[in-house]
Each structure stands twice: as C-alpha cells, then as structure tokens.
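I'd like to ask some things about the structure below.
A single protein chain has been omitted; all remaining protein chains appear in their positions.
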Amino acid sequence: MNNTIGNLITLTVFGESHGPAIGGVLDGLPPGLPVDEAYIASQMDLRRAVGKISTGRHEADVPEFLSGVRNGRTEGTPLAFIIRNTNVKRSDYDMLEDTARPSHADYTGHVKYCGYQDASGGGHFSGRLTAVLVAAGAILRQALEQKGILIGTHIRSLHGIEDDLFEQNELISQIRALNTKNFAVLNEEAGRQMRNEIEHAASLHDSLGGILETAVAGLPAGIGEPMFDSLESRLSHALFSIPAVKGVEFGSGFALAGMYGSEANDPLGIENGQVITLSNHNGGINGGISNGMPVIFRTVIKPTPSIARPQKTVNFKTMEETEITITGRHDPAIIHRARVVQDAVCALTLADLLAQRFGLLWLKEDRI
Amino acid sequence: MNNTIGNLITLTVFGESHGPAIGGVLDGLPPGLPVDEAYIASQMDLRRAVGKISTGRHEADVPEFLSGVRNGRTEGTPLAFIIRNTNVKRSDYDMLEDTARPSHADYTGHVKYCGYQDASGGGHFSGRLTAVLVAAGAILRQALEQKGILIGTHIRSLHGIEDDLFEQNELISQIRALNTKNFAVLNEEAGRQMRNEIEHAASLHDSLGGILETAVAGLPAGIGEPMFDSLESRLSHALFSIPAVKGVEFGSGFALAGMYGSEANDPLGIENGQVITLSNHNGGINGGISNGMPVIFRTVIKPTPSIARPQKTVNFKTMEETEITITGRHDPAIIHRARVVQDAVCALTLADLLAQRFGLLWLKEDRI
Amino acid sequence: MNNTIGNLITLTVFGESHGPAIGGVLDGLPPGLPVDEAYIASQMDLRRAVGKISTGRHEADVPEFLSGVRNGRTEGTPLAFIIRNTNVKRSDYDMLEDTARPSHADYTGHVKYCGYQDASGGGHFSGRLTAVLVAAGAILRQALEQKGILIGTHIRSLHGIEDDLFEQNELISQIRALNTKNFAVLNEEAGRQMRNEIEHAASLHDSLGGILETAVAGLPAGIGEPMFDSLESRLSHALFSIPAVKGVEFGSGFALAGMYGSEANDPLGIENGQVITLSNHNGGINGGISNGMPVIFRTVIKPTPSIARPQKTVNFKTMEETEITITGRHDPAIIHRARVVQDAVCALTLADLLAQRFGLLWLKEDRI
Partner (left out) sequence: MNNTIGNLITLTVFGESHGPAIGGVLDGLPPGLPVDEAYIASQMDLRRAVGKISTGRHEADVPEFLSGVRNGRTEGTPLAFIIRNTNVKRSDYDMLEDTARPSHADYTGHVKYCGYQDASGGGHFSGRLTAVLVAAGAILRQALEQKGILIGTHIRSLHGIEDDLFEQNELISQIRALNTKNFAVLNEEAGRQMRNEIEHAASLHDSLGGILETAVAGLPAGIGEPMFDSLESRLSHALFSIPAVKGVEFGSGFALAGMYGSEANDPLGIENGQVITLSNHNGGINGGISNGMPVIFRTVIKPTPSIARPQKTVNFKTMEETEITITGRHDPAIIHRARVVQDAVCALTLADLLAQRFGLLWLKEDRI
C-alpha cells in the first residue's frame, strides 16, 4: 500500500511537483468531525515558505474539497481534496531528465520507475507533497484537540544551537505557544541564532538540517499494539514518510546507549489517582503501548540537498560522470516548515490507533 | 494487523513467555526455498543466552514445523512452527499479577488487556518472542544470501566503548566474519572491553544497552516505495518491533543535524559501469528507495530493564506506591543477542519488498 | 479499507453524486502502461446512458488526470483522476433529506453516517461512482489484453429472455464482438426482445434487472490463493461492490445443487500439450486457483429501485410512515450499462493477482 497509510482511518496521497495538482483521500473518517477551513489554513501557513530562510516558490495551497464534506463537517464518506500546482517553472528542472541531483531521489526514482516518471521538481518525491499531509492531518489534529490530546513540535537543535527542553509541568502551555509560532522554538534567543545560522548557510549557497522534537500530551494509556504495531513502529513508519527524515528516537533515544538500567528505568508513582512515571526516558511508551505520560520523540531532518554549488554527479542516461549546479528556487533549510508536517503525521497515526481501540465514533466532537 | 507484518510475505507471531508455546506463521512464501534446519539452528544459537553476560534461562529453541515444509523446502503454503516453552519458573513472577516492573510493559499491558493477560515473564511482551522472529527470518535470510544480498550487524557502541566502523571495501568480508561470532564486533579488543563492562554492570546488579549497526550489501537499486512505504519506513516499522529498540537512524542519522548540505550530500560517480555514491551519508537510500549502495542503519537498544535493585513502583490493583526488587534469571545486557533479531527483521522486510517488485518466484534459489 | 481495493495494485474511490467531482487513485501500477484516452473513452461510452432505455442525465465523463501519467504512459506513481459532476439537479432529490427511497441506501446511509452525509442523488452510494471503476479498470483491461487475457460480458438473461451461451471454441471471437456492442448480447434477436421488455417496463413506470455473464480467456493456470484469497473470493468481493449486484456464481453455480458429482466433475485431458478440462462446471477455478480454462461467472443485477410509482416508506427523521413517488431522471434498467463495470472490476482484480505472482513489471506492454 505504497501511497496509503493507516488501518481504519487511511490517507492516500497523489501528485507530482509540476503536474496539474497534488491531493489526498482521507477515508474511514467518522461522520461529524469539523472541517474548519480557517484551522486548516493556519496549519498550511505554518508549512508555507516565508522570508529569507525559505524558497521563493509560493503557492496559495488552499485545498479544494471534492467530496466527504458538507456544511463544514465530515460526512463519513471519503474526503478527497486537491491542491492545484500554479507556480510551476519547469525550465528550472530541464536538466533532471538525465542528471541526478546528489542526495535527491532523481536517480532512484529513475530506476524504480524505469524512466517513465515526471522528474521535474522532484516529481512525486517532491517535498511539496507534504502539503497534503498537513491538510489531512489538520482535520484529525483538531479532532484530537477536542478530545484533550495536544501535539507540539519544536526545533530542538540546529547546527549546534540548542533550544530549551520541554518541561513536564509546563508542557501544555509550551505546546500551545509553539503552535502559534512560525519558527517553533521554546527559547526565542535560540531561535534568533538558528535563523542567523540558516541565513549564513544561505549566503554560502549551502543548507542546514536539524532535530525536531515532538511532545504529545493527553494520550490515554493503552494505545498501540504489541510486536509489529507498537506505537513506536506506527509513528516511525509515518515519520520516515517525511522526505528529509533520516532518524527517529523516542524518550532518551540514542542516549540510552550510555546509561545503566538503573538510570534509564522510569520508576512509577501515583499522582492524582493516576499511575505516572517519575522520569520519562521511555518517552511515554512501554512495550510499544502508551503509558499515559507525554509521548516524546525526535527526528533528524537532513540538510536540504538542493544547494547552489557545483557537485559531482552522473548523467544516468549516457552513464557519464558530470557536474551539476542547482539553480532555481530552494530552501536553505526546511526544518521550520517540516515541524507542522511532523505534527500532522503524528495526528493521523494517533487518530487511527485511537479509533482501533475505542471505535470510529469515539472521535466525534460531541462525544467529548 | 497487530501481530502480523509484511505485505506479500507475512509473518504472524503468537505466544506468551510462560504459556505452552510461542510460534509463527510465515505466509506468502514462494515454493521451493530451502528450509535448512542447520542454518536455522545456527541463527537460533546466536540469539541464545550464553555465559556470564546472559540469563540463566536456557531453552532448546528448536522450532517444530507444523506445515508448509516438505523435504527441506517450502511448499508455498503457510509455514507454521512452534517452539515449546519448557524452562518455565512461574514463581519468579508471582508479584507481576499486580506490581509493575519499571520500564517493562507490565502496567501498559494491564491497561491494554484490561487485566486479562497472562503477565508472567512479561507474557506476550517478553523478549522470548524474538526467537520466533529469528527462526522465521532465517529462512528469508538464507534465500537472500543465495541471491547475493548479505546482512550483517555489529555492536557499534556500548557504554562509551566504540567498535571499528564498517569499511565499504571490506564490507562483504566484514559481514561474513560477523555472522560467525557470538559477540558481534569488528574489533575483538573492543569486544573484550564491552564484555568486561557488561560483567561489571552485572556485578552492580545493573544492566547496559548499546547501539547496533547493520549493513546490507548487494541490495539492488529501486527497492522501497515513495511516501508511506519508504525503505526507511518499512525497516523502522520492523525494527521498532524488537522490544528494546528506542531509536533508528539511517546513514549518518542524527549527526546530519550538525552538517551543511555540502557535507551531507553524497556525490555520484560511476564504477564498473554502475552508478555509485562517493560517500554514503544517506545510508544507501534516497527518496525512500535503495540506490544500490550498502544500506546502513543503527538502532539503540535500551539497558535491560530487569535489575536486581530496589526500584520505586506501584501496585496497579490497589493503586498504592510500593517498591520492587526483581529476582529471577535476567540478562545484564541483551544487545549481543538482539543483533541476530535485527538481522532477521531486516531479512523479512527486504524479502517482502523484493517480492513486491520482482514477483514471488524471483526469490527461488534456482533462479539466481 | 472501505473505499480501497487491491493488494499491490489498489484503487481508492471517492465522490458523491451531487458533489463537485467523483474520482479515483490507482496506486501500485507498473510504469510504462499505456493510458490510452481513446480506449478509456470507448469504455466510458459503453457505460453511458443511451436512448429510451436509460436515464436522461448525461455527463461527458471525461476523466481529468491529475498525476501519474506522462506522454500517454503510466509513470508508476499514483495515478489520480477526477470526473466533474456537471449535470446536477439537486431539486430532484430534496425529499431525500428525510425520506428513504425503498431498496436504496438512503436509510442505511443515514444510520451509518449519523445524518451527516449528502444524500442527494444517492450521495456516495450513487451508481454514478461506477464511472470511476470503469475509467480505472480500462487501464488494466487494456494492459491485460496486450498480454492475451480477454474479458467479455453479455446479458445472459432478462425477465425470462435468454441470450445464447458462450461457446468455448468461439470464445475469443464472441468476446471481441461483445466488446463493440452497446447492448451486449450474443444473439441480436434476444437483445431486441430484451430492449422491448425494458421499454415496456418503462411504460409501466417500472424497472427490470437481469443476469450478466462474464468469460475470461487466456488467464494462465495458477492464479488465486488458497483459503481466503481464492479467485472466487477476490472476484466476488469486487463484484459485490457494484451497487445492484445481489448474487455471484462461478461455472455451473447454483445449478450444481441439482447434480451428482459424476455430472458436476470436470474430467481432465490434454490438448496441444496443455492440461484442459473436458467440461467447465467449475468455471475455470479449482481450489480457488485458475486452471487455465476460461473463467466463467455470473452476477444478478437487481431491478433499478428508482420507479415512478407510489411506494410505502418512512420519514426517518420524524419516524412516521409515508409514501414516496420518485420523480427525476432514472433508468428503467441498468444491466446493459453495468456490464462494462463488471468487466472493469474483473480487470482490476486479475491484474492485482497477476502482479502478486509474477511481479509488477510483468504487466508492462513491452514484456509481452
């Protein structure tokens, strides 16, 4: 199921960067969820390119709903939407017919699709398709919020600059604050330094990546499945669908390799009649199943591979070595845009798992 | 599909630590693959507990095949096998009926299964179920080897001790060497230090984790799918099914957060008429699809949560805080046993994706 | 996976009768298949309403391709298309907000979607969505034809009038002839009588159904799976997706209830070096798997439920009994339009099963 994700609530994605439109089909939705165009637009805005640290390609990115919505509510039938590609400059990409941009999918796409794919702008592999994830995820994200499940992501680090950490006691207000920011950091001074660093990279015709950290507050214990559908398995499956993600870790993640068990274990206690853990090295997940504590995970976003510097590459039609200098409109960093994509795929995954446990109708607003 | 993984070639897993048996059903196999009991036994041996650095529980772990095999070959019908649980000491686990071991699945399993599960020995969440993964994976691993696709895993680091790195020019001989070792390191001196460190942790009634690194040699370009079934998505989904894994990264992984694009990009070249990359920061995967270079990934294995020290916890039936000291037979580290599990889930995932592209019959030995 | 069908090659369908558009996403296609707009249009024409025996609603029904096609070939990426709804008369359906048309999905749709669905014109349950099946199926049908696998359907019977039977020796020419006819019968005189019968029903403000019979020639032996994915299971699953189908039978079907085993069994023989059966009571399928003989199945299409006569019904909002007389534009029979839908879902199902056995790339034209 290549371009479809989910079990009960599924998203199917289609489109190419320079084709007529991109879009998605959300199926298995409960009827009666709000489809709030202002909320969706706010999420699309967070993903959109802005200012000096982003691409010059601007798209209105307003989803046109084709089915499944009536009077601002889901019908329960498949909800399909498209986003037209309007600001297309194919000429920027003429060389991609036969020359691979390093660390892009040009060569692998050529092999996989036997040369039949429209590679212009990255084709189906373009980061532009994440607009579909954001639009679809927004509907579920809002539904989860109405059930008290909040998702927030910040730029944890970028080229050595570290943001503040999530604080468990402040988590909900931290998440709410992040969700209003274009450049999502907890510490504004760290954010200023990060933006400077990105601008500096841009001035070098270079690019940067970084680490995104997500917290989910309010997820009930008992969500996820043993073995193959662990919460970590399902979330990582979705997160690695975001084009630039090359790593995912939960809780203390790779730092666990340096700890003793006595340091890494999370002792349990009771607070307000609820079981809690006194630390959260496991990121709110034990045995693949949520334990009621905040779910914490991080992804690494690789530096944008499009850089305006000469790079060694090959012409895969003539099979000759050559050089490429990527021109056109590109982002020196996409991490600040990727974070709302991360929120979106997280919302899609959690809504699906919650529906599996509690039934589709549980997500309906009026059953809060 | 909680306990089933795969699309064309699927594995369904069942069993509890202290029930009558654990087992699996491999379905969708091509007919005619070897089911080589000696090979499977060698893989099971690599997983088995040995020496001072492992648990005292020993199981023969010889799979009994119930269907799908005739004359040492797969029939093509579902291949089912069971492994009897023979060395069970339920009394070691009496307290688990109501008291959670920190960082185990005792509490989350209780919530998920509403108190109906047999929690003894960790029940369905026990690491014992990884024996099923190894037995099933061995069949596909051997089939892949016959097609020239080799998988090898080493302990990249443990409590600060680092193993040597994979060397691209030596990769195949490094993999072959690793696959004969009980304690899989490239540098024997590093391995000796790691074992000492584990024994030291054991003497402190404590435990350790570490980082496993896997290399796949010989995978053709073009494997994996765009968006939701990227090679990273599929592999991470499978890897996070291994109970102790809390992070997965590909290529340079989290280190990409500190690089410029000009450092992180892998330039392309041509070698022996094949497209290659001159570095491999992307771990052999671009746009979710294999590029023909070695696929490289790392997982972090958290320290074994069972430690013979007093820990704060709760009785989740009386909802009172209490303390637990875990007795019984436990591993001070499982990383050296986990690596063959990692090889196994990698083999299962790759075989499934290869069948999707080339057809089921491609995997048959006599079509090499 | 409510609105998605298939395993490797999947179709996701969306849209409502009176919404902006209906459409589909075909995913998992091999790259390089022809997307022949003239061929697709010819299939859409066969489905379109024509003459006195069909509805007055006419739609151009030209699919707009949004992705996955370049230069008349599939790219291998998801192929999405939409068909705009242009000829919508919502006022014909105002009463459906609260009154159920007997034997339509108005009441069940209301319950399922908790009153949120757009029921106008039948909404998502409208027969109009079969246009999506035909457009998608046409691509696979043409691909199968290029591999020598031909599908043809005729109206086997209608209100007591019987068409001629398929003749095994003439099968390919019979199929080719059917595929050029608007009203698909083998015997033109029977067809003339059937059309008269439909016109007579229309004059009574009534409607008719009938039996469709499909033959597949050229399907290799070995296609289908044991148990749950038998060829019969997969085909019937797809066929019952056609709104009016209430029965599916293979080979001699329900007539087998009156036969002895010695009559019903198909003896085997050898012809031109191939295993054949000397009769075909099993419809080309044994044990759920094709045997190389023509696959034969029949569906029953129920009479169109929209009739311009007063019928007892209920207002499901006020929960009162009432009466309804359906006005608007309706078909006195849809069987002649349904047959190309039947061909289409058959093509989708067979292409998916063939890809599962032989690999995706097998379907490519230039590998015939």
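Chains: A, B and C, in written order; residue numbering restarts at 1 for each.
We adopt the following convention: a residue touches a chain if its C-beta (ideal position, glycine included) is under 8 Å from a C-beta of that chain, and two chains touch if they have at least 3 such contacts.
Keep in mind that what you see is a predicted model, and the values were worked out from it rather than measured.
Here one chain is not drawn; of C:T4, C:S17, C:N85 or C:S120, the residue touching it is C:T4.
In the complete complex, the residue from C:R176, C:R192 or C:K246 that touches the missing chain is C:K246.
The chain not shown here touches chain A at positions 7-8, 77, 226, 355-362. What chain C contributes to its contact with the hidden chain is residues 1-5, 7, 13, 100, 102-105, 107-109, 111-112, 124-125, 129, 157-160, 201, 204, 206-211, 221-222, 224-230, 232-234, 236-238, 240-241, 243, 245-254, 256-270, 273, 275, 277-278, 281-283, 285-292, 300-307, 309, 311-314, 316, 319-321.
Contacts to the hidden chain, counted on chain B, fall at residues 1-4, 10, 12-16, 19-23, 25, 27-28, 31-32, 64-68, 70, 73-80, 82, 112-118, 123-124, 361, 364.
Definition applied: only the chains that are shown with their structure count from here on.
Between chain A and chain C the centroid-to-centroid distance comes to 39 Å (mean Cα coordinates, whole Å).
Per-chain CA centroids place chain A at a distance of 26 Å from chain B. Averaging C-alpha coordinates per chain places the centre of chain B 45 Å away from that of chain C.
Under the contact definition stated at the top, the residues of chain C that touch 2 or more other chains are 77, 361.
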